[in-house]
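Of the protein chains in this complex, one is absent; all others appear in place.
Up next is chain A:
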Amino acid sequence: MTTLTAKDKQTVKAFWAKVSGKSEDIGASAVARMLVVYPQTKTYFSHWQDQSPNSPAARKHGKTVMMGVGDAVTKIDDLKEGLKELSQLHAFTLRVDPANFKILSHNILVVMAVMFPTDFTPEVHVSLDKFLAAVSLALAEKYR
């Protein structure tokens, strides 16, 4: 399910080149949606003083997440190796239940549809969905 074909990688890289300039907005919007549509995800952010979806902390977190996604694009040929440290972080420090990777991925896709309706074709959608699934798998690698 998560083997990226050459076409997938090409599609992801080309789409990322188009959208990465807006990565902060993408991240902020995806995290905000996640907190609103899936309120159980707020449990990971109880340490934020302001838990509202558009708070500075939420925006900053969106930026952090998308920097990780952008980094993953550059490491698309070996995500397991390339995301080793991030996986350790998520496994031992953050301990985010991996079900939430799917939730955030879904919201990233929704934001792509909102912000890039003509570029986010079904072909791009399937490759990006596969890519985010592969990233999620690599992030969960060190969990157990």
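Basically, a residue touches a chain if its C-beta (ideal position, glycine included) is under 8 Å from a C-beta of that chain, and two chains touch if they have at least 3 such contacts; residues count from 1.
The definition used in the following text is that contacts and distances are computed from a predicted model.
S.K.: One chain isn't displayed here; going by UniProt, is it "CNTFR factor", "Globin domain-containing protein", "Septin" or "MICOS complex subunit MIC13"?
M.R.: The correct option from "CNTFR factor", "Globin domain-containing protein", "Septin" or "MICOS complex subunit MIC13" is "Globin domain-containing protein", the UniProt name of the unshown chain.
S.K.: With the missing chain put back, one of A:A57, A:L89 or A:L109 would touch it. Which one?
M.R.: A:L109
S.K.: In the full complex, which of A:A17, A:V37, A:M67 or A:L94 touches the chain missing from this view?
M.R.: Going through A:A17, A:V37, A:M67 or A:L94 one by one, A:V37 is the residue touching the chain not shown.
S.K.: For chain A, which positions touch the chain that isn't shown here?
M.R.: Contacting residues on chain A, toward the hidden partner: 1, 32-33, 35-38, 53, 102-103, 106, 109-110, 113-114, 117, 120-123, 125-126, 129.
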